[in-house]
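Remarks on the structure that follows.
Removed from the display is one protein chain of the complex; every other protein chain stays in position.
Right after this comes chain A.
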Amino acid sequence: MNEPMVKFKDVHKSFGDVEVLKGINLDLMPAEKVAVIGPSGSGKTTIIRMLMTLEQPTSGSIIVDGENLWQMEKSGRLVTANEKHLRQVRGDIGMVFQHFNLFPHMTILQNCMTAPIHVKQENKASAKARAIEMLDKVGLGDKLDNYPSQISGGQKQRVAMARALVMRPKIMLFDEVTSALDPELVEEVLEVIRDIAHEGRMTMVLVTHEMEFARDIADRVLFLDKGVIAEQGTPSEVFGHSENERLDSFLRRFRR
């Protein structure tokens, strides 16, 4: 049996006095596509932000490909990971954000070349070729020299995906990537995610409000409620029938 790609062990997270996550246990298998749904404030985003090292868990541990993400061994004791350790472990993880977060002072092409050149020490020519290949893949091969301010929200989000893909992550995190988009731009972004998912190599975690989409591409759906995984299963299990009242009332709001 395959080892899990990512393992959450009793992960808690508090912001001040508010405990957002109350003990998350979760295994993500290689190439597994997991959709995380749930009411706002349930801690969905916090889960993937901790995996991306943007947020430190209050307790518990996260294991990525066998390595403890937030802790490291120092003279026989486990201590909070330093920047160097985080960099070593998070190299296989990529993330796409709700608000794109493209670098506004760089062209589309530069957005996708900077990290490979500076982080992975790739040479400029191969980084450029790879960036163009990925931008072509997301349908933006003709926008290379544009700046982020010159393209639409849907295009920005597709650039953000190309920017993450050039780093060849084994795990891709999607944080409500269509929530900030005008309705007519949502589909073009979902289309790209679908393509990536069908290639199948990456572990993907999608925090989303697009229920149809989650049902479509996810192998497993997690329903997060009040800081715990309240329900999980295959899309048909979770979306089909459920004895969980909270899940039921949550899903009913998405049905007409």
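Basically, contacts are C-beta pairs under 8 Å (C-beta built on N, C-alpha and C of every residue); 3 or more make two chains touch, one makes a residue touch a chain; residues count from 1.
One rule holds for everything that comes next: contacts and distances are computed from a predicted model.
Among the names given as "Sugar phosphate isomerase", "Ectoine/hydroxyectoine ABC transporter permease subunit EhuC", "Cytochrome b561 bacterial/Ni-hydrogenase domain-containing protein" or "VWFA domain-containing protein", UniProt records the absent chain under the name "Ectoine/hydroxyectoine ABC transporter permease subunit EhuC".
Check A:G66, A:P104 or A:G240 against the missing chain and you find that the one touching it is A:P104. In the complete complex, the residue from A:M52, A:I151 or A:L185 that touches the missing chain is A:M52. The chain not shown here is touched by just one of A:K44, A:R90, A:R130 or A:R220, and that residue is A:R90.
One chain of the complex is left out; on chain A, the residues touching it are 52-54, 83, 87, 90-91, 93-95, 97, 99, 101-106, 114-115, 118-119, 147, 149, 160, 163-164, 167.
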